[in-house]
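Moving on to subunit A:
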Amino acid sequence: MTSAEFLALSTYVTAVMVLLSLAIAFVRLFKGPSLADRVVALDQMTVTIIAVCGVVAIGTGVFALLDVALVLALVGFLATVALARFAERRDARQAQEDDDA
Partner candidate 1 sequence: MNSVILLAGARLQVILLLIFSAYMLLRGHNAPGGGFIGGLIAATGFVVYAIACGTADARKALRFDPGSIAGVGLGIALLAGIAASIFGDALFTGQWLFIGATEDDKGLPLSTVLVFDIGVYLVVLGAILSIAFSLEEAV
Partner candidate 2 sequence: MSWYLSLPLVIPFLTAVVAYLMRHSPRGRWISVLGSLLGLIASVVLMIVVLENGVIAGQMGNWPAPFGITLVADLLSAVMVLITAITGLAVAIYAMGDVDEAQERLGYHGLFQLLLAGVTGAFLTGDLFNLYVWFEVMLISSFGLLILMGGKEQIDGGVKYVALNLISTILFLTGIGLLYGMTGTLNFADLALKVEGVENQGLLTVVAMIFMVAFGVKAAVFPLFFWLPAAYHTPSFSVSAIFAGLLTKVGVYALIRMFTLVFDHDIGFTHTVLLWVACLTMVIGVLGAAAQSDFRKILSFHIISQIGYMILGLALMTPLAIVGAVFYLVHHIIVKANLFLIAGVAKRLTGGTEVYQIGGLYKSTPFLAILFLIPAFSLAGFPPLSGFWAKYIIVKASLDAQMWFVAFIALAVGLMTIYSMTKIWAEAFWKDHPDGVEPDMKSLPERTAQLLPIAGLATLTIIIGLNPDPFVAFAERTTEQLLDPTAYITAVLGAPA
């Protein structure tokens, strides 16, 4: 096969792999059990989306998708931070309530 065909094939394979890793991460998200676990999974998925943008960009030659990747890299972690912070503060409050009780 020519190198171009090989590239096409590997792009396809990569796409499948990336999306597969999304699916796998989702399983953890599904299983949890702890809030932190889910946040980690979500974080992992966000990072993977960046990869997806890269692959699809190559597969379709659409530069614009790299902008999506850029934005995601910038703000993707905000959700993670917010949720982590929620967990932390909630636990803090629970502890507080326990003290009060």
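Throughout what follows, a contact is a pair of C-beta atoms (placed from the backbone, for glycine too) under 8 Å apart; a residue touches a chain by one contact, two chains touch by 3 or more; residues count from 1.
Basis for inclusion: all candidates are chains of the complex that A comes from, given by their letters.
If you're wondering where the values come from, they're calculated on a predicted model, not measured in any experiment.
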item: In-complex contact of subunit A, chosen from 1 or 2; value: 1
item: Contact footprint of candidate 1 on subunit A as seen in their complex; value: 64, 67-68, 70-71, 74-75, 78, 81-82, 85
